[in-house]
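Working notes for the structure below.
Shown here: the complex without one of its protein chains, the others still in place.
Let's look at chain A:
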Amino acid sequence: MADDMLAALVRPDKVHKRVYTDPAIFDLEMERIFGQAWIYVGHASQVPKPGDYWTTLIGREPVVMVRDRDGAIRVLYNRCPHKGAKLVADGCGHAGPLFRCPYHAWTFALDGRLRGVPFRQGYADTGFSLDDPQFSMRPVARIAERRGFVFCSLAEDGPGLEEYLGGALASIDNFADRAPEGEVEVAGGVMRVMQHSNWKIFFENLNDTGHPQATHESSFAAARRTVREKLGGKTPFQLHIIEGNGEPNSFWESLELRCYDHGHSYMDAIFNAPTDAISLEYRGQLEAAYGVERAQAILSMNRHNTIIYPSCSPHTGFQQLRVIRPISIDRTLVEIFTFRLKGTSDAFFQRTISYTNIVNSPSSTVMVDDVEVYRRCQEGMASDGGDWISQHRMAGHDTPFEGGLLGAGISEVPMRNQFRAWASYMGEAVA
């Protein structure tokens, strides 16, 4: 598809349905967006010891993140240079001192360099050489780490991670700053949900303040009935995080949506700072570690979902990270990670786990209606009932600032901002 045709699919206040339904565009996205952008790969705490590894996808590329013997984190294509076998099984594990291919037992150092090949005599006088990089596992082009969060780019050139993240960087820092010890670790398991819809639909939803009241009516209405009929009007934490979606228009209007270049954005927090015993104990730990003033500054950066386009979405207040992996034009895998703030109590972590179970799990009474409407979008978009997807809400009212755009609470500016990034990736000629 010609680049000028691609550009014509994105308008200031609408996009053409083909961006969600055309497999050829998905292929181009894999190359031009996921082949260039910084993509979240994993957290350093998932590979604590040399030889520990974690596998994932960067676009379509299976990669393995591994802790090298010198303590550095490497990210390599999970592909044996002999016949292409994936070297390690998907998931997490321990490679030992070397990677060893299950097919013909070639071995590789943890930085990917070929170390040994059986039947060496057979390679005499051939084009093979132990030192030729084509016979080693290929490292990804660029890797960068921030507070243990590891990102990779498959492109040699482009902005560095910090410049790329812009104002979204503060969400990552705040995520870790919220730990009294200034560090976080992945804990409590990972959930995986398959959405039957295009990956962009999920990103657009994350800061869509226009949807909770309509989409989530069933769960917040049910929670309110439980509160009324069973709990004498008291709303426990577990139901507060369901019921919050039912806030009235004025609440959503009062929020702020801040968008940054490269498609990132965040929305203000929608749950008030809790004042129960667990939260107060936590605040005390934070104050002891940082002093009252700094602790207050850390807690007052209270962001709901941050969008780190196009690969993940941290929720700093409840220590969640959702990782988005496009599988095909109409399949998106979402992985939900939970983090422990180092220096906090088990009771604090158990509340984090409650949030995961109630809001982000595949059996969430909240998320199930999101996933349903995403699928309805995917099915409806394919129809001839129309060609364009509207993003008109408060279009033309975005306030530009250095490095981004600001929108009022009910604006669709995060979506317009994502497509601003999308168009610039997709418009660039393939290197």
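Throughout what follows, a residue touches a chain if its C-beta (ideal position, glycine included) is under 8 Å from a C-beta of that chain, and two chains touch if they have at least 3 such contacts; residues count from 1.
Keep this in mind: contacts and distances are computed from a predicted model.
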item	value
Among "Permease", "Arsenate reductase (Azurin) large subunit", "Helix-turn-helix transcriptional regulator" or "Benzoate/toluate 1,2-dioxygenase beta subunit", the UniProt name of the subunit that does not appear here	"Benzoate/toluate 1,2-dioxygenase beta subunit"
Option from A:Arg69, A:Lys83, A:His104 or A:Arg192 whose C-beta touches the chain left out	A:Arg192
Omitted-chain contact residue, chosen from A:Ser129, A:Gln296, A:Ser328 or A:Ser363	A:Ser363
Positions on chain A where the hidden chain makes contact	187-194, 215, 217-219, 221-223, 225-226, 230-231, 236, 238-239, 242, 333, 336, 338, 346, 349-350, 353, 356-358, 361-365, 367-369, 371-373, 376
